[in-house]
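Comments concern the structure below.
A single protein chain has been omitted from the complex, and every remaining protein chain is retained in its original position.
This part shows subunit A:
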């Protein structure tokens, strides 16, 4: 039995794969919070991926429940509207047996003028055992983490980071490659092209850091108006021509284009954007023959991606990303609460 399983509420069929491959106990993941991929070492990313495998297995079974986090309170404080991420975290928390509370801060006292710090202090006083935060400003989650005593998980801060998205993307990719008999601990030798609104995308930033940490070569593709200055400083190769960016790529990761960016402020129109940057079946043919297609969702079908590509059974792993999202978030909640649960080796 691994140290994780000796914790209060661990249940039968769930088996961690990480024993022996990583440092023992808290040395495997010494962080209190999960604020960004940029703060993680490669082995820590791999550890979280490995920990998620047990939850993939659980979620695929009939009884999708464990009481590992029984008695713990997880607060999902979303200062920015979200449906998918919130749902994913909520399901993750509930499947682990935690009491999950969703706080839609965009509709709460924040609108009455309560500062972010005050909100953090309030959440802290409610003795949450983990707080999941999404906020529209870069750095806001780290600011709150400084004010509270419990682990904080970044569910997206401004254009900065969205670490669990990158981790679930890595997990989905690893599974998809595994299904093809190409399993490996890393993505060395693979080329991943991220295309879309890189300028505003926290998903892009976290994925650049995560995929590079796992050995992949990362390309980014966007029109100049949506390409951040100095992005090559992050070790990626920038492209404006999508066809060139796709040449020989193993994975195409499309980004959602927000509706407000389509109205002539950043690109002339959705129609023109699709013409240059929409992933069509014809365009996908430029990539490696068996290239995989990813998208963090929700998709603008017919804008950044065509339906026939999004729904390709053998190439698109978009729904698998959603599936892995729950498992990955379960792993993050499990690992980050081990100190509080006084798990052996973590207390």
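Criterion: contacts are C-beta pairs under 8 Å (C-beta built on N, C-alpha and C of every residue); 3 or more make two chains touch, one makes a residue touch a chain; residues count from 1.
One rule holds for everything that comes next: contacts and distances are computed from a predicted model.
Per its UniProt record, the hidden chain corresponds to "Amidohydrolase family protein" from the list "ABC transporter permease", "Amidohydrolase family protein", "Hydrogenase" or "Oxidase aa(3) subunit 3".
Note that of A:23, A:38 or A:297, the residue touching the chain absent from this view is A:38.
When the omitted chain is restored, the residue from A:123, A:142 or A:279 that touches it is A:142.
Across A:66, A:85 or A:159, the single residue that touches the chain missing here is A:159. For the chain left out of this panel, the touching residue among A:26, A:234 or A:312 is A:234. Interface with the hidden chain, as seen from subunit A, comprises residues 38, 115-117, 135, 137-140, 142-143, 157-161, 202, 205, 228-231, 233-234.
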